[in-house]
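Now for subunit A:
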Amino acid sequence: MIALLRRDLALAVRAGGGFGLGLAFFLIVIVLVPFGVGPQSDLLSRIAPGILWVAALLAALLSLDRIFALDFEDGSLPLLATSPLPLEAVALVKGLAHWLTTGLPLTLAAPALGFLLHLQPGAYAFLLVSLAVGTPALSMIGTFGAALTVGLRRGGLLLSLLVLPLYIPTLIFGAEAARRGADGFSATTALVLLGGITLGTFALLPFATAAALRVNLR
Partner candidate 1 sequence: MIPDLGKYAAEVLSAYAVSLLLLLGLVWVSVRAARRACATLEAVERQKAARDG
Partner candidate 2 sequence: MSIWEYANPKKFIATTTPVLPWVMWGAGLCLAVGLVWGFFFTPDDYRQGSTVKIFYLHVPSAMMAINIWVMMLVTSLIWLIRRHHVSALAAKAAAPIGIVMTLMALFTGAVWGQPMWGTWWAWDPRLTSFLILFLFYLGYMALWTAIEDDDTAADLTSVLCIVGSVFAVLSRYAVNFWNQGLHQGASLSLDAEENVADVFWYPALVCIAGFVLLFVGLVILRTQTEIRLRRARALQARMTA
């Protein structure tokens, strides 16, 4: 499993692996928001936690189709399926690799971009924690979506349509945690529920992902 993880991480970081693309997209979206809603700092600071969450979510979406597509194209996916490693474990590792190469960098970058949106000083910690807890769920859900659409040639848009509604609970709890913390209220409930979603997705979605992969490899 570790070997598979290391391989995927290496592939992602290499040029053309799309590693920086997600971060760049994140930056661009954040820059676009003030142009869209106006530069008033009180408005921006009120919507900052939510915008940062939505932008991170969309940036994570970008790299989802490469989770399985490259392996599918060069024929290594059937090999992975017949390896001694259960396909469910492969799915879990793929999800983890996606998080390490996309979700985690976005989480770390978010505070750096928060100042562009006048994020309140007290909110930075909550934003960081909520993203850290929630982005793994985004990666695992995205991995499931990628497995569903791996065989399709132009699966990207369909992938978004399938995955974004599934992202809603994670977004709600994550953004609520960031917002409540920013306003000085307790963010504990939201964070606990968010953590529950992340743990749940890693415990259960690998099975659905593996099932979808097996169907597509027939």
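Quick notes on this one:
Convention: a residue touches a chain if its C-beta (ideal position, glycine included) is under 8 Å from a C-beta of that chain, and two chains touch if they have at least 3 such contacts; residues count from 1.
Behind the choice of candidates: all candidates are chains of the complex that A comes from, given by their letters.
Note that the coordinates shown come from a computational prediction; the quantities given were computed from them, not determined experimentally.
Looking at 1 or 2, the chain of this complex that touches subunit A is the one numbered 2. Contact residues on subunit A toward candidate 2 in their complex (touch as defined above): 144, 148-149, 151-152, 155, 158, 161-162, 164-166, 168-169, 172-173, 176, 189-190, 193, 197, 204-205, 208, 211-212, 215-216, 218.
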